[in-house]
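Quick one: this structure, given as structure tokens, is what I'll be asking you about.
A single protein chain has been omitted; all remaining protein chains appear in their positions.
Chains here go by letter, A, B and C, matching the order in which they are written, and residues are numbered from 1 within each.
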Amino acid sequence: MSFQSYVIRRIGQVIVTYWAFLTILFVLFRVVPGDPVSMHVQDLGAEAREERIAELGLDQPLYVQYVEYLRQLARADLGQSMIYNESVWNIIVVKFWNTIILMAASLILAYAIGILGGALLAWYRGTAFEKGGIVLTLLARSSPEFWTGIVLLGVFVFWLGLFPVGGMRSIGSELATGVGRYLSWDFVYHAVLPALTGAIYFLGTPALLMRNSMLDVLNADFIEIKKAEGLHPWNVLYKHAVRNSILPLVTIAAIAVGMAIGGSVVIETVFNWPGMGRAMVDAVNNNDYQLAMAAFFLMGSVVILMNFVADLLYVYLDPRVTYE
Amino acid sequence: MTLLEITDLQTQFETSEGRVHAVDGVNLSLEANESLGIIGESGSGKTTIAKSIVRLLPDNGEIVDGEVRYDGDDITEYSDRQLRKQIRWNEIAVIPQNAMNGFDPVYTVGDQIVEVITAHTDTPNDEAMERAKSLFQTLGIDEDRVHDYPHQFSGGMAQRAMIALALALDPSLLIADEPTTALDVMIQDRILHRIQELQDELDTAMIFITHDMSVVSETCDKIAVVYGGRIVEFADTETIIKNPRHPYTLGLRNAFPSIMTDDQDLVSIPGTPPPLLEPDEGCRFAPRCPFAEERCWSETPQSEPYGDGNTIECHRADEHERIRPEASKSETWREQEEVIEADD
Amino acid sequence: MSNRQHEPASTTNSLADQVRRGWSTFTALFGNDRLGQIGLLLLLGFIFIGAFAPFLAPYDPGEMNRDDQGDILRLDGPSTDHLFGTTQLGRDVFSQVIVGTRVSLLVGVSAATMSVFIGTNVGLISGYKGGYVDDVLMRITDIAYALPFLPFVIVLVVILGADIMNIIIAIALIQWRSTARVVRSQVLSHKERPYVESAYAAGAGDLRVMYRHILPNVLPLVFLYAALAIAWAIIAEASIAFLGFGDPELHSWGQMIYDAYNVDAIRFAYWWVIPPGMSIVLLAMSVFFVGRTLEQITNPELRHRE
């Protein structure tokens, strides 16, 4: 099969997956108990309640709502937030980027440390360094994000007082718009601990996988040949051993992006980070279907997209892969 | 002129079971443009000899004694950097057993040739690529195939590409470790001829490591027979093929179809190669040797010179004229096999 | 060095052989793996605590303990009466940690069992049947991969109610996906091997070939994934509880930290936070240690040359 027809087939599969995902999303949020106004039942009279529900279209038959929902999405319209009474897109877009930036920082940190560390673990196989490294890695992997976050908070905030308790910027400071909000020291200062928390949690997988993969590669004949060629050892390690070992990590990294986005809610809660995960949990608690669905939808989209990208990247990076 | 002179080389491995004496006092010499075959069963230490020369030993291995003189210099004394800069690939190149695995699968073959050229010389990339193409031509591969990835080559072609890689820097010595075992017989033959031709053309010395007597008989000037980490017999090819003196060499000869004596039935040497852990006194081949005497069990034989620079390490070397015909018979070895089984 | 247990011995697949081989593999693996031993020991410790929790816990974990004057012992630090101190409402932290062990183990084991059961069957059928069955099952797996884990579990818990069983089901509904993919690719490679052909030749039907011949050969991998699934499930449950979607009737470790966090005690009531936190980490880690040892069955290359 040619690369092109492979890509086309994959796109076809992605579309099917996507449709199923959207349908599940719809069904999930229609069977959630309560409705968007139930939170405020004591503030609204029975009449006002009915009126609002009708206004939100929730009195329509399910299939009508379903068709409307798909039509909306097709128009790239995420609908109105039922609580904020504002376009969901406006609410979510900033949070989406807040989450993406934080998780990207965490993942980049995690994969940089993980790949480097994993390579070293394999390179120094059988030493005390390796053993210690593995224990540390498994420790990091065993600590839920909220626990790591709490420990970091305890040490760096409550005890040493080095970092702020949470939030994304100092309260009342000048509000920058667009990219500007991520380009200040104040932002970095606020992002250090949450990013670190994520990085610690995520780095276990790449480190261990890299180590295993490296061990395989290091046993390969060509590594010996590259050494015999008189190439610099670092060259052998990074240009050849690491480059070959990294292949299986590509898929994992893509999946990790999805996991990170989906799991961001925990870090965002601990560090009071105004991200999408928290917005989604709040929206679920408030029964703001549209907002929760949009957050869910964006997270799922990132995951589906990343899985797709991973497949293509893998084919691109490894010349041996055939398009089966 | 002597290109390579190995004296009393000892290489050992540290393992959980103890110290393995993989190479245990080896002496060898090789003239420029000469080709040497090193032959032995797997586990005999023949590959370790080759790896000791370029010092490509695993982490748990080390050269504990002896010299490897290359062009007069003892390269065991070289720092890693010196060895890397001056010896590896510049002077000594290696051809691995399975060429397909010798290439990094994620780069094109051409890129890998370019890489080694630019690592050692100041050649610009495009010139290095030209060099790679001309090497491909020399080896009879379509030069456009430098842009192909290793997995796109057939086995024989990959082996030739590997040779092209080995020749990239005009080395003075090629070490080929079982270069053709992975290939089928027809291709094996063609490649061996090609190597021989190239060696003549390029004035390169060559060490050929194999377990296959017939391979070395065609390609090499001299042959060293390795057993238990020692060279038990070293002589010119003709002597080894026609008049070997060591019972092990004689046994090896029986194990392969020979062009010269095609009516023989093939028989392998019974038993297994010795463990190389802290060897005891006595000839290491004694347990498997149909001609072992009492002293073979108690005294370690020493290397004795004979003829023109040949050596032999056997207590009964003097009796070779009598032993040789005995050893040609398959019954001799079959009987020995029964003895060994009885012992177990 | 590389005695590959997972290479099928085409003749011996009887149950007794499997067990015997399994046992010798077990001793060979754990015999010289210090981390594996530590993990196993820790795990057994937790299982013991979990099994005998009601006898080991000195207090009812929900009881509000009071001092001699009848005042509630709020946020009392560690003492001889209360080893790990008390909570905001005077509840004994030590007892809660003990009882919480059971919850974590239950969640870990049940969720892992369910997810591995689903995953193995999907992978087996998908890989073995191929064709459109494979297509459909793999699309379903893709969909499971497309659902963000925590949010999905949270929504499910909101729908089904915050009961521990629902949490377990929600975790399993997502977690099976990785097992399915891995088992499928293993089955694909086993399908081509000679022993499968000879099974056909001997007249075995599809089901028999799948479950009697191929399955035993992918089992080591299944066990490995089960071990990992246990750890993930434990961490997942703790995270869900921490976010406030846990089963309020149970004193799970995540729930404890949530309670402490919620009443803003995490900054000083270390005795209330560290025991459950460390318990989660240690339990998950012990499972990872064991899993790492098991991994060597599936990939002998990883074994230490010691």
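Note that in this section a contact is a pair of C-beta atoms (placed from the backbone, for glycine too) under 8 Å apart; a residue touches a chain by one contact, two chains touch by 3 or more.
Methods note: contacts and distances are computed from a predicted model.
According to its UniProt entry, is the unseen chain "Thiolase C-terminal domain-containing protein", "ABC transporter substrate-binding protein", "NADH-quinone oxidoreductase subunit NuoK" or "NuoM family protein"?
The record for the missing subunit names the protein "ABC transporter substrate-binding protein".
Let's see if you follow the contact definition: name the visible chains touching the chain that is missing.
Hidden chain, whole complex, touched shown chains: A, C.
Pick out which of A:91, A:107, A:208 or A:254 touches the chain that's been left out of the picture.
Of the candidates A:91, A:107, A:208 or A:254, A:91 is in touch with the missing chain.
State which residues belonging to subunit C touch the missing partner chain.
Against the missing chain, subunit C presents residues 50-51, 53-54, 60-64, 66, 70, 72, 74-75, 88-90, 99, 102-103, 105-106, 109-110, 158, 161-165, 168, 244-245, 248-251, 258-259, 261-269.
Considering the whole complex rather than only what is displayed, give the residues of subunit A touching the chain that is not shown.
Given the touch definition above, subunit A has residues 32-35, 37-52, 55, 80, 83-86, 91, 94-95, 157, 164-172, 175, 268-269, 272, 274, 278-279, 282, 285-287 touching the missing chain.
Assume only the chains that are shown with their structure count from here on.
Touching both subunit B and subunit C, which chains are there?
A
If you tally contacting C-beta pairs for every chain pair, which pair wins?
A-C
Could you tell me the distance, in whole angstrom, between the mean C-alpha positions of subunit B and subunit C?
Chain centres of subunit B and subunit C, defined by C-alpha means, are spaced 52 Å apart.
I'd like the Å distance between the centres of subunit A and subunit C, where a centre is the mean of that chain's Cα atoms.
Once rounded, the distance between the two centres reads 23 Å.
Take the average of all CA coordinates in subunit A, do the same for subunit B, and state the distance between these two points in whole angstrom.
54
At least two other chains touched by the same residue of subunit B: list those residues.
Where subunit B is concerned, no single residue meets two or more other chains.
Can you pull out the residues of subunit A that are in contact with at least two other chains?
126
Under the stated contact criterion, what part of subunit A meets subunit C in this complex?
13, 16-18, 20-21, 24, 28-29, 31-33, 126, 131, 134-135, 138-139, 141-147, 150-151, 153-154, 158, 212, 215-216, 219, 255, 258-259, 261-263, 265-266, 269, 277, 280-281, 284, 292, 295-296, 299-300, 303-304, 307
For subunit B, which residues count as touching subunit A in their complex?
It is residues 54, 56, 59, 83-85, 87-90, 93-94, 96-98, 101-106, 115-116, 119-120, 149, 151 of subunit B that touch subunit A.
Which residues, counting only subunit A, touch subunit B once they are in their complex?
My answer: residues 126, 220-222, 224-232, 235, 239-240, 243-244, 247, 317-320.
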